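A single protein chain has been omitted; all remaining protein chains appear in their positions.
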Amino acid sequence: MTAIFVLIIISLIVAVGFLVAFLWSVRNGQYKDSYTPSVRILFDNDKPSDNTHKS
Amino acid sequence: MQAQVEKEVKCYHCGDVCGKDEIVVTEKHFCCDGCKLVYEMLQENGLCTYYQLEKNPGIKLKAAQHERFSYLNDASVQSQLIQFQNNEVSKATFEIPAIHCASCIWLLENLFKLREGILGSEVNFIRKETTITYDHRAISLKQVVELLASIGYEPSISLEGAPKATNRQEKLFYYRLGVAGFAFGNIMLLSFPEYLSAGSFIEQHFVRFFAWINLILALPVFFFSSSVFFTSAYESLKRRQLNLDVPLALGILVLFGRTVFEIVAHTGAGYADSLAGLVFLLLVGRWFQGRTYERLSFERNYKHYFPVAVTRMNKGREEQVTLDKLAVGDKIVVRNEELVPADAVLLKGEANINYSFVTGEAEPVARSLGQIIFAGGRQEGCTIELQLTKQVSQSYLTGLWNHKAFEKQREDITTFSNKVSRYFTPALLLVAVLTFAYWAFTDIPKAFDAFTAILIVACPCALALSSPFLLGNAMAILGKNKLYLKDTTVIERLSAINEVVFDKTGTITLAGNKDIVYSAGVMPDDQQALVKALVRHSNHPLSSRLRQYLGNNGTYDVKQFSEVPGKGISGLVNGIKVKLGSAAFVDLTESLSGGIAETRVWVSFNGVPKGYYAFTNQYRPELKEVVAALKEHYTLSLISGDNEGEKTKLQQYFGQEVAMHFKQSPHEKLHYIEQLQQQGKKVLMLGDGLNDAGALKQSDAGISVSDNINNFSPACDAILDASQFGKLPAMLAFSRAAKTALIFGLLISGAYNAVGLYYAVQGNLSPVVAAILMPLSSVSVVAYGVMATQLLGRKYGLLGAAANAPKVNKSVANYEIQLT
Partner (left out) sequence: MNTNTEKFSYDNAIVRNFAIAVMLWGAVGMLVGVIAAIQMFAPHFSLGIPQTGFGRLRPLHTNAVIFAFVGNGIFMGVYYSLQRLMKARMFSDVLSRIHFWGWQLIIVAAAVTLLFGFTTGKEYAELEWPIDIAITLVWVVFGINMFGTIIKRRERHLYVAVWFYIATWITVAVLHIVNSLELPVSFLKSYPIYAGVQDALVQWWYGHNAVAFFLTTPYLGLMYYFLPKAANRPVYSYRLSIIHFWALIFIYIWAGPHHLLFTALPEWAQSLGMVFSLMLIAPSWGGMLNGLLTLRGAWDKVREEPVLKFLVVAVTAYGMATFEGPMLSIKSVNAISHYTDWTIAHVHVGALGWNGFLTFGILYWLVPKMWGTTLFSKKLANWHFWTGTMAILFYAIPMYWAGFTQSLMWKEFTPEGFLKYPNFLETVIRLVPMYQMRAAGGFLFLAGTFLMIYNLWKTAAQGRFIANEESEAPALVKNVVIHDHYWHRWIERRPIQMLVLSLIVILIGGIVEMIPTFMIKSNIPQIASVQPYTPLELQGRDIYVREGCYTCHSQMVRPFRSETERYGEYSKAGEFVYDHPFQWGSKRTGPDLHRLGGKYPDSWHYNHMFDPQSMSPGSLMPSYPWLFTQSINYASTPKKIKAMRTLGVPYAEGYENQANNDLDQQADKIVASLKSVEIEVKRDKEIIALIAYLQRLGTDIKKANPSTTAQNQ
């Protein structure tokens, strides 16, 4: 059953990886705002403003 | 008729009904020039999506004055507002109350299209904040703010309340939570073989391997995640107190110690799973309890409402200076809609001061030259010049904040669960020691086992969880009913109340909504017509109120109309000289009437006073039931800044026995509460204005009743949306019930500890038992806490159909979304 050792180790590596990712995202302030992003993704009309009549 | 048609048309920008000065550009209607200008600016920059995302999303512009923001050039001000700065880039976060819909987010995040130098902007919708990064070589802080103001998103700037960048503590907390959760998940996995090995054969080398990994995973949990409990326990011990974290820390310590020992000495699998689980759940509990109302501030003092800077006359030159630089004797200029920062004497101009957020009284009062004007009043009308008689911090109102009530910090030791642990901990230690002694005679290692086992199972995790979840949920339920609590301890304080003190104006009266009574019976129609004609020409709040009262189809036109700000209006109507205004204005001396409760507008025809229109307070419709319901449990009393005029009227609501105190200064209100407390009363103060701030702060629980929770409320423990005033008794009853439920929860968790002790005392507590007992007790207690509060919520009509609870609705347009 040594395969279990392997799988557990592998899984742990992955889990640690995600833990680090989590810490990063908190540090980066990713979760400071838990509402606005869900609205933001609805805007897809960030087309270039054709301000020809404007210098 | 024609007026009817106009009413249909809504302003394309702000959605207001377009009045007579409507403007039409490219089939788009605008209510005013301001709106039109904003539209044109956006349109020119290709930002019209603003109008597609939501209908009429715009904000009507305030009449902007030149140089309003020039104080933002002051380096000291900038340093307080700017969070980050290098040699080209600056970054600042502004609170923008006008943010209300998806369009706002879109426009504010597209600022860069509007103006050179804006490098980017990010909106936090719930906090109504916008963080703007800009190139300060191209655009100054002042210009950024002016840009925002010019499109209707004027930031409310206050140095006190400058939004903090990121809260380090909060982040650390999430780190702890994350680490604990991660370790918990994996340790649980690795512990299963141990639990299940009973059923089947499992090789030793697995047990060893798993145990060691568990130990490694437990290290960060112990040294990092659980450190909060140790620091808190240490703090309370330093204060010679025993809060709940003391036994918790003790339990965690022992759990860890024994785990290390067992694994290193190969005597067992240790309790890593219980350790990680315990810490994780406790942190989740704190998270649940810690969720507060980001949008609301419970700690505001006068500085949040006073201007950051004012205009000072210096050798005939106007200059912007920050408040702290003001000295007694300075001459300052106060314009329309600006606040008077400190008590001062009127030197020049017609003062017409609105004290609404000092007293809650909406009617402006006139002040004449040489009279004292108190800090906190807002000038309405022309520009005035004042000379300061007191410093800002020493003024009539602001002096409150020097009172000790504002220094003292409520100590968490007062919470119920901490009271309990005061007895819990010693008892626990006693049991542990006794058991140790008992076994020590026969079997030393067993004695140690039992000793540690007791500290492990008796660790009051269930107790520590029941209160956060129960009170946290209770707080959420009250929040749904628009009673927003500062934190969960307020519930416990509310439950202990036995005296309720009301403020009058603004608290139990409907702000700015009054009955109008004509003193001299009924005025003949022909005379009424004269008055109607006159008031039609004035925009003074009282005039417009009168207009509505009389109906606005006056026929006569008016000659020689004149308005004396803060005094009255006069004009020649149908050949008759009609005057409307203060007693003095119609050449009367007020003395003939005693204590005047209501505001009066006198009428005179050709210099002959006819009588007056009395504007009397209108009480909240629910007041009667509320008072009746509260009387059952509490003694009531009332303190008001006004005079006794309405005493009789009030007694109809409150009854004779209720103590009423009038003409109370803010300080007197505060002292009144103190006296009650000295009589051993637990006082709930209901107030609104800054003048109640002292009383609210001093009281055991201060609720600020506010018609718009977002704009103003003084320092308090809770903010009640005035529309929910009627639910107050139910809410208080709910808090009492919640407290009882809390005690019951304690009994449940106590039972678990008892079971655990049963095993522990005999010195045979297997990790499996601990592993089953710990989550079982925690989960059930959490479930109990949440369900109990839900049921109570229904019982008191705060949940379900009974409550018109604003179900959190996050459709893009709706901006009431979860203050939580």
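A few comments on the model shown:
Think of it as A and B in the order they're written, each chain with its own count starting at 1.
Going forward, a contact is a pair of C-beta atoms (placed from the backbone, for glycine too) under 8 Å apart; a residue touches a chain by one contact, two chains touch by 3 or more.
Just so we're clear, the structure is a prediction, and the values are computed from it rather than from any experiment.
Considering the whole complex, the residue from B:36, B:68 or B:91 that touches the absent chain is B:91. Within the complete assembly, B:216 is the residue of B:216, B:260, B:347 or B:769 that touches the hidden chain. Of the listed residues B:95, B:122, B:273 or B:380, the one in contact with the hidden chain in the full complex is B:122. Contact between subunit B and the absent chain runs through residues 83-84, 86, 89, 91, 112-113, 115-120, 122, 133, 135, 138, 165-168, 171, 175, 181-182, 185, 189, 192-193, 196-197, 199-203, 216, 219-220, 223-224, 809-812. Remark: the residues of subunit A touching the chain excluded from display are 1-7, 9-18, 21-25, 27-31, 33-35, 37-42, 44, 46-49, 51.
The rule we apply is simple: only the chains that are shown with their structure count from here on.
Chain centres here are Cα means. That of subunit A falls 32 Å from that of subunit B. In the complex of the two chains, the subunit A residues touching subunit B come out as 1, 4-5, 8, 12, 15-16, 18-19, 22-23, 26-27, 29, 31-36, 38-40, 42-43, 45-47, 49-51, 53-54.
Contact residues on subunit B toward subunit A in their complex (touch as defined above): 44-47, 49, 53, 102, 105-106, 109-110, 113, 122-127, 166, 171, 174-175, 178-179, 182, 185-186, 189-190, 203, 206, 209, 213, 810, 812, 817-818.
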